[in-house]
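Encoded as structure tokens, here's the structure I'll be asking about.
Note that one protein chain of the assembly has been removed; the remaining protein chains are unaltered in position.
For clarity, chains are labelled A and B in written order, and residue numbers in each chain start from 1.
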Amino acid sequence: MKSENLSVTAAAANTTGVAVNKTYWIKSIILLGLLGVLIALPWFTGYSTQRLMVELFTFYAIALAWNLLAGYGGIVSVGQHVFVGIGAYAMFSVSTTFSLNPWLALPASIIVSILFALIFAVPMFRLRGAYFAVGTWVLAEMARIAVLNSDWLGAGGGIPLTTMTGISRWLRNAGVYWAALAVGAGSLAVIWWLMRGRLGLALLSVRDSEAAASASGVNVLRTKVILWVIAAAITGTAGAVAYMNTLQVSPGATFSLNWTAAAIFIAVLGGIGTLEGPLIGVIVYFLLRECFSSYGSWYFIILGCIAILTMVLAPGGAWSLITRRKQIDPFGIRRILS
Amino acid sequence: MARPLMLTIMRLLTPTLEFDMLVFIETLINGLLLGALYALFGMGLSLSLGVMRMINIAHGDFIVLGAYLSSVIVMSTDLGPLASLLLLLPLMFVIGWLLQVVLFNRVVGRDPLSPLLLTFGLSIVIQNLLQEGFSADTRSLPAGDLALQGVELGGMSIGVLPLISAAISIAVFWFINRLIHRSPVGAAVRAVADDQETARLVGVNDKRLFAYMTGLILVTVGIASVLYGMRTPFSPASGPERLIFSFEAVVLGGLGNLWGTFIGGLIIGVSQLFGARIDTGLGPFFGHLVFLLALIARPQGLFKGGKS
Partner (left out) sequence: MLEVNSLSAYYGLFQALFDVDLRVEEGECISLIGANGAGKTTLMRALVGALKVDSASVLFEGQPVGGQSERQQLARGVTLVPEGRRLFPSLTVRENIELAQHHGRPGKWDAELLFQELPALAEVQNRMSTELSGGQQQLVAISRALVTNPRLLLCDEISLGLSPYAVDEVYRLLNRARKDGMSVVLVEQNVQRALAEADRFYCIQKGRVVLDGPAADADHHAVANAYFGV
């Protein structure tokens, strides 16, 4: 039965091989063109646009990482802001301590985030489901209080990014923008690549049934820890780049739940467990923000209500409303289940 | 994280900080009294997790909402904060009942994450509604003379208000425990907690039971919120921290074990006050630390989870 299906699909693929090749090239050209336009952006836009784009890309990356955990690993974290803080503080302190160019200090964000994630995977993965979610929040609270009480990290005042002085304004803005673009596009590429490979398959089986997956040789815990570490690295780097924009980290803002809230909103609204969802979500999020953020509390009330309505009416998010009508799969990672 | 730890070790090793038995006992007693309040925070969370398999991220915001509602009642009537419970508790029950019927019943049982994300949105809505209605300033409930009175006990002074609130907390725990373990309604609650599908087969109306449960949960939250508001100033943003303390109490005590939650609350309260003795800013940090360490040592909680 299974092998029959497979051979049929293989035959179909053979006959349409030429067509597949053609759409592949068209896709690649569109993608490269888009990337080119995005890279060239600093030459024909102002600083405010670039700053907005930095936010957009970093929020996108953080939402993608949250979605990687929740949508593909079934692990919900409400404490992802801990990595925003850890990543940003790592880069700021390495850069200012060693008078290092901030861009060269970015790898510190990745390394410290990964180490932090690995160490705290030990207590966190003793919790499951909703308990894990709130447990990560406790972790973020601890980190915030610890930083707040650490004089060498600037305590309550935080750290200014003094190493940025001496870099021309244009280059600084463009440089941060390119870093953000690299983080946004890079995390999409990394996750896309992961999902197409063995890890993607393992995740799919874990999501469907943990028991069945572990019975067929998938190490469920290891798979989840890998996801947690990858998400940490992405979130930490995105956090560092986001704070290159503002030139100052402080415990209250950098370890703020608002980061996780935004990531959850973007992923839930766009569609959990899809690569396309966060893209739609981040665009909607910034459209709403640009239009309504002047309304203060009411803006957040509206955001919260949208999230609630999405969970009640369309748990699959906006992307599920689109695919309900039309089967499209631009990233080519949806697997046919037979 | 390294610095607070170093600090602790240094303080512990410093000979100038003499070990004072009286201070130790006083801190312990105050920690237990504070912990009894945290336990009351945790009770609602424990019930909704145990019975509905649902975590309510907005739990802490309900505590703050209750405190604000009480302050509105106090300001618009002649009632004091404790007397305001007469009006507050029915109101909280109705709010809980409505929320379950209108929102939560649509997502419970679907998967564990839907209620979590839904209540996350609700938490943001409540916080910002409170901010819109009452501004971001802190306020507190007028405790009057109670806040100042203390009982002298062998050279220590124990506040009357914390004593009263601990007594109320114990009474609420005793009552709810009895309700669940010794009443026909409690049997239905335990049945749904054990096996929702089979409970439906024997005719239990699970959705209606959940609505009453959430009403009851918000009644316990209402009591906790008044005791909290009389003791500590609160603001619209105070909710998340309340949730975290409640959560720590529940997980420490072992899931689905009401008296376990009570003990868990005590442990968090004591840890926080001893932490605050070491460094005033680090009280909650030590609560979290003890929680994490306990989690590593005993992931299933300190007590075996008898179903509640």
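The criterion applied here is as follows: a residue touches a chain if its C-beta (ideal position, glycine included) is under 8 Å from a C-beta of that chain, and two chains touch if they have at least 3 such contacts.
What you are looking at is a predicted structure, and each value in this text was computed from that prediction instead of being measured.
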| item | value |
| --- | --- |
| Visible contact partners (per top-of-document touch definition) of the missing chain | B |
| Candidates B:Leu89, B:Ala188 or B:Leu273 - the one touching the absent chain | B:Ala188 |
| Listed residues B:Ser76, B:Thr198 or B:Gln300, member touching the removed chain | B:Thr198 |
| In subunit B, positions touching the absent partner | 184, 187-188, 190-191, 193-195, 197-205, 306-307 |
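To be clear about the criterion, only the chains that are shown with their structure count from here on.
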| item | value |
| --- | --- |
| Approximate Å spacing (C-alpha centroids) for the pair subunit A, subunit B | 33 |
| Sites on subunit A touched by subunit B in the complex | 70, 74, 76, 78, 122-123, 126-127, 129-131, 133-135, 137-139, 141-143, 145-146, 148-152, 257, 261, 264-265, 268, 296-298, 300-301, 303-308, 311-312, 315 |
| Residues of subunit B defined as touching subunit A within the complex | 1-4, 7, 49, 55, 57, 103, 106-107, 110, 112-118, 120-125, 127-129, 131-132, 240-241, 243-244, 247-248, 251, 255, 279, 281-282, 284-285, 288-289, 291-292, 295-296, 299 |
